[in-house]
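Before I ask anything, here is the structure I am working with.
Every protein chain but one is kept in place in this view of the complex.
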Amino acid sequence: MTVRTDALPTQEMTINMGPQHPSTHGVLRVILTTDGEVVTRAVPDVGYLHRGLEKIGERVTYAQFMPFTDRLDYLAAMNCNCAWAWAVEKLAKIEVPERAEYLRVIVCELNRISSHLIAFGSYTADMGAFTPFLYAIRERERVNDLFEMLCGNRLTYNYARVGGVSGDAPPGFLEKTKEFLDYFEPKLDEYNNLISYNKIFVHRLANVAVIPAEEAVAYGLTGPNLRGSGVPFDLRKDEPYSVYPKFDFKVCVGTGERGTPGDCFDRYMVRINEMRESVRIVRQAVARIPDGPVMAKVPRLFKPPAGEAYFRSECPRGETGIYLISDGSVNPFRLKIRTGSFVAMNIFEKVTRGLMIADIVAVIGSLDIILPEIDR
Amino acid sequence: MGLKEYMNDIVEAVTTTAKGMRITARYGVDPKEEVTLQYPEERWEIPAGYRGFLNNDVKTCTACTMCVKVCPVDCISLESVRGADKKMVLASYDINIGRCMYCGLCVEVCPPKSLKHTSGYEMASVARGELILHFIAEDAAEIKARVARQVAEAAVKAEAAKAADLSSDLSSEAARAAKEEAAKGEPKK
Partner (left out) sequence: MEALARSLMNAVPLLAGVPLWAVTLLLIVAAAVVILVFALTFEGVGSLVLRKVAGDIQARIGPNRVGPNGILQFLADGVKLVLKEDIIPANADRLLFKLAPYFVFVGSFAAFVVVPFGVGLIAADLNIGIYYVMAVTSLVVVGVLLAGWASNNKWALLGGMRAAAQIVSYEIPVGMALIPAVLVAGSLSLQDIVRSQGGLLGIFGWNLFHNPFSFFSFFLYFTAAQAETNQTPFDLPEAESELVSGYNVEYSGIRFGLFFLAEFGDMFIVAALATACFLGGWNVPFFHAATLPWIWGNLLSLGVFLAKAFTMVLIMMWVRWTLPRLRVDQLMRMAWKYLVPLTFINLLGVSLWLLVFKGKGIPAMIASLFG
């Protein structure tokens, strides 16, 4: 959509959106330069939530860093937990019992569902429909109940351990998981009927902030943001880790079903469809989970050999890559975390040029950023 | 925009709105769909492995400091002194639960399993400094002084015994007096 602004000479206005703003998903600050409602420039200003996680990681032991990964992306703490565990295991070449891997996949996919639920819910709330948000929260509570049963906490799980997971599934957990999946799957259709295909909603998202496939790749987008542009890249398939190759699932991509491929609606729809795929994965994992131990033998004073490792895994907000250098001591020598949201922020300024203020909110929501991941 | 598209737009807007409104109406009239938990009155069932406030059973705690070392945020502080029987005696064991992140690492490493999560999760205070759990009510300095006294007495006793051993030729009076004094000191503690 083009808005003609050359007819009337007008003055530009600088507006400070955030760091306290209902729709910036945390403490993101966007400096908007607007011409009336039209945004001529939107510069994200990040860093309000910087806690120096990477530096902390260099001062604590490998095991001690696990609870900090909960804070890397608090909406998908399980995924971050497992990513850290996998990275350290890659560094130290630890074999993990299969049951532990299955449990990790189950919790990762459940967490992907709950994280996408928040993305979906807060997105609709940003668009002005508050009701789906509460439905999403309700479903997420169920996932949290499952996690609480499994590991004792509802938000910061600290479930994975280097070499396995902190505890086996308590009796009844797998049945409850199945129950949840049966309950949850029809809800997705309900969401689609309620809001996804609502005319206003479609109009708000379709053709807004189109990211062409080449551009998405060039900017290093990952996860649903990349797949929304039609690039079928999913680390679970393309660089399989853990037990993912054993499961049958589809990589969801944006098809431009209501507009141009790579618009906000595609990114939104990819998330909705991914929840369905996650349900499929969890179903298969629950059905096939083997018996056995859930923890490999890891010495209490864990010292990985000197060396380095980069491990990347598919988190709900894109690729979470963990780069570790070990000097053979109990602490990592260097830790660098690459997160999907941070990279997604790069393209923000480019795609928001010429949009309207309301679209800025739509773009932030469609990129599904989370601030702790950006600022770390 | 052709007329057909124009009409389509209108029809689609009306039908999708109606669809959405049917769903919200169903939720609106169905009382079974209410999921709110009226918190202080109603509570959810806390699962067995819940990671709530920490509790240390100070009687079984061996003051091994494993928990202190493993805690990533340094919120456990403990003071201990070596007792008369060479075992460590806890002088104080505090957990700053305002800082604790309930990660459970300390519970996992505790060798005698004296440190445990409880199912508690409610606590409020007006100042952060008040959010500290003291597991030993007695003042740390007092305990330390007491243990030091004990140690000293034990040392005196040992000394006396040694002295008695070495100089059995000395008057047995003195040795008995020393022993009596040591015995008197004992029940005071």
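As written, the chains take the letters A and B, and residue 1 is the first residue of each chain.
The rule is simple: contacts are C-beta pairs under 8 Å (C-beta built on N, C-alpha and C of every residue); 3 or more make two chains touch, one makes a residue touch a chain.
Just so it is clear, the model here is predicted, and its values are computed rather than measured.
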Option touching the unshown chain, where A:Glu109, A:Asp126, A:Glu277 or A:Glu319 are the choices: A:Asp126
Among A:Phe173, A:Phe201 or A:Phe265, residue touching the chain not depicted: A:Phe201
Those residues of chain B which, in the complete complex, touch the missing chain: 9-10, 17, 20-21, 23-25, 27-29, 33-36, 38
Chain A, residues in touch with the chain not shown (by the definition above): 1, 3, 13, 15, 21-23, 36-37, 124-131, 134-135, 138, 194-195, 198, 200-201, 203-204, 356-359, 361
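Keep in mind that, in the parts below, only the chains that are shown with their structure count from here on.
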Gap in Å, rounded to a whole number, between the CA centres of chain B and chain A: 33
Residue numbers on chain B that touch chain A, as the complex places them: 9, 12-13, 16-17, 19-20, 23-24, 27, 35, 44, 47-51, 70, 72, 101-105, 108-109, 117
Touching residues (chain side chain A, partner chain B) in the complex: 60, 63-68, 70, 131, 138, 141, 145, 148-153, 156, 158, 166-167, 170, 190, 193-195, 197-200, 300
